[in-house]
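And then chain A:
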Amino acid sequence: SDNKIALIPGGPHPYFAPWEQAGKDAAKDFGIAAVDFKVPAEWKLNLQTELVESLVTQGYTAFGIFPGDAVGINQTVEELTANNIPAAALAGCAQDPTKMSFCLGTDVFNSAYLGTQALIKAMGGKGKIVHLAGLLVDPNTKLRMDAVEKAVKETNGAVTIVQHITDTDAQEAADQKINALLGAQKDEIDGMVSTAYIPSVVAAKSLRNLGDKRIKLVGIDDDQIVLDGIKDGFVAGTMAQNPYGQGYVGAYVLDLIASGTCTVKADAPWIKTPQTEHFIDSGTLLISNDNVGTYKDDLKKITGEIQSTFKDKYLTCK
Partner candidate 1 sequence: MTLAVSSDSRARPSWLAEQSNLIGLAAIIVLFWVLFTSLAPGFVSSFNLFALSRSLAVDVVIGFSTMVVLATGGMNLAIGSIGVCAVMASGYMMQTLGLPIPVAMALALLLGAFLGWLNGFVIVRSGVNSFIITLASASLFLGAMLILSKAQTFNALPPEIAAFGRMRWKFISPLLFIALGLGAALVVLFRFTALGREILAAGANARAAELSGVPVGRAIIIAHTLSGALAASAGLMLVIRLGAAMPSIGQDWLLPSFLAPVLGGTLLAGGYVSVVGTILGAFLVTTIRSGLLVMQVGNFWLQLFLGLILLAAVMLDRYRGIYAERRSLGRKDAGRRASGKSA
Partner candidate 2 sequence: MRLTIEGIGKDFPGVTALDEVSFEILPGETHALMGENGAGKSTLIKIITGLYRPDRGRLLVDGKPVDFTSPRDAIAAGISAVHQERNLIPRFTVGENIMIERPPTRNGVIDFERVHAEARKFLDMIDPSIDTRTEVRHLSVAQMQIVEIAKALSLEAQVLLLDEPTASITGHEAEALFAVVRRLRAEGKAIVFVSHKLEEVMAISDRVTVLRDGRVAAAGEPIASMNRGKIVSAMIGREERVAEMGARDVDRSKVVMEAKDVTTSFGHRGVSFRLHKGEILGLYGLVGAGRTELARALIGDGKVVSGELRLNGQPVTIPDVPTAIRRHRLGYISEDRKAEGLILAHPIRSNVAITVWRRIASALGLITRSNERRLVHPLVEKLEVKTPSIEQAVGKLSGGNQQKVSIAKWLAAGVEILIIDEPTVGIDIKTKTAIHELIGEITREGLSVLLISSDMPEMITLADRILVMRDFTLAGTIENSHRYEPMSREIMGFIHAGEETSPVAAGAARA
């Protein structure tokens, strides 16, 4: 097709690095004119929307967007669809009501929930935990906090949550806060669940520095430091997401929709999340010592599955 598709993260962040390759692969595999990875200069919503707007003027015909803000992006998406340009939320969802065609990504609530459950299991079903979270003003943070609390509540008091520490997604703030936490309470707490990229990395590193294998940590994403922590026993596990798959499948589907060959099915087996009613799980899996060598293959397998069944499950095509 002659579609030009842009994949746009919220800002510069290592998580999205695989999107570049995913886009290229998708363009080659599905014969799309272009699938370009375009990064806003800074992690700011207005820069993201300005980028989207300028790409429209450059003739891009479909957008895969990680919303810089789950609510704030909607107005822009609305304008896109008004111009017959489809957009899909990738990696993270936009908050309903939204004109995003669908959301292919990590269910932040579910991921945090599963991560906490994994942590509870690693702690032997009881103890005290701390939740490390990202920007407090990000609507997703609230969802993650709720998810952690839900998982904790299900233990009927065997596990208690000591505190949520937020605004840890800048390196230095994370280092300062997490170390302060360990300094104050390392003997009291039994586990930490991190629902943001940077605190996961920093917590993994801090536990290694401390030489502490008693405190269990379940993080998110597969940063090298976290994976090393898993191999060496400082980290119990991490919730892998599937950035490559999101970019690859996202581009594939957007191409179909933008070409007009397919439309999104209303009664497809969508997952309903607190954020959106049109959610597709891009694959969340727990990386632990057992699968740390092989999880990539697992993710690839998932990606292949989603891609091959997508048309039938979620789209109506001519």
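Quick note on the criterion: contacts are C-beta pairs under 8 Å (C-beta built on N, C-alpha and C of every residue); 3 or more make two chains touch, one makes a residue touch a chain; residues count from 1.
With respect to how the candidates were assembled, all candidates are chains of the complex that A comes from, given by their letters.
Predicted model, so just to flag it, every value in this text is computed and none were measured.
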Have a look at 1 or 2 and point out the one touching chain A within this complex. 1
Touching residues (chain side chain A, partner candidate 1) in the complex: 12, 37-39, 41-42, 44-46, 49-51, 53-59, 69-72, 74-75, 78-79, 82-83, 95, 97, 135-139, 141-142
